[in-house]
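Structure, as structure tokens:
The complex is shown incomplete by one protein chain, all other protein chains being positioned as in the whole.
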């Protein structure tokens, strides 16, 4: 299966914090920190936990550029 | 100035393709390719060109996780 | 592989229109029309064409509700 | 009034879960499940409750395609 | 009809530029310029033209804050 989303970043889960609806997933990506805010349902569906090898996915239209 | 967006990746512009309204900006981040779809106006406002040192910015709510 | 994005709709491609940077992908989902604006690169990477069975994916944070 | 957002899905609310800031709205859409993460303020403003007939709205630029 | 999207700004269309797939809609809001990138289909569906009174709509999860 291929995904249209252009940005696929191989990362490792460092921290998972769950709220009532949303969860924060902190990842390490080549020494930089990534943070995704996804639903708690997704965290449970993927059984996300510290140390997991994951892919952070971002659509090209969601990425800004600063210079 | 600080930005609420959590994901800030230092990258180098590799390619800029302009359409009538949208432009594609391809960047290199530590050997990975990042792709942002931004307006042509933004490309011109930032004077984006190959070799530029930039920061790719993504809000935490726009990032998915695959496992 | 599992994806955190909560909304996954099985659809069939009805039309693909390519611009210079962005492409429009029109899909049929049980008689309703879905429209995705993705990069031309993605269309080519997935080799999207009329009749393809695909999945439309939307993150929960990107969906509004009207009543 | 017309809305530029291309994807308008007629659905029925199945569940509403409120957190401190964000709420999860689960809907039935032709037998498939939709999940929207919206603010608690929006849930209260629309008085969303189980059984409500609603429209899930998604901008074309927010929809990915998997194949 | 009510919309969950929290940010609704009454604006006036100043310019509409159409590409093959995407269009740029520039609006005036109390002297500030707003820019929306929507599909050409939406521009035609809403028959958007200079001088139109419109509402710019943004979901709370799509807004960043700088300080």
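Worth a mention:
Here the chain labels run A, B, C, D and E in written order, and each chain numbers its own residues starting at 1.
What we mean here is this: contacts are C-beta pairs under 8 Å (C-beta built on N, C-alpha and C of every residue); 3 or more make two chains touch, one makes a residue touch a chain.
Fair warning: this is a prediction, and the values are worked out from it, not measured in the lab.
In the full complex, chain D contacts the hidden chain through residues 1-5, 19-22, 39, 41, 59, 61. Across the interface with the omitted chain, chain B contributes residues 1-6, 36-39, 41-43, 45-46, 57, 59-61.
In the full complex, chain A contacts the hidden chain through residues 17-24, 35, 37, 61-62, 64-67.
The rule is simple: only the chains that are shown with their structure count from here on.
Inter-chain spacing, taken between the CA centroids of chain A and chain D, is 22 Å.
Separating the centre of chain A from that of chain E, both taken as means of CA atoms, is a distance of 29 Å. Within chain E, contacts with two or more other chains are made by residues 1-5, 19-22, 37, 39, 41, 59, 61.
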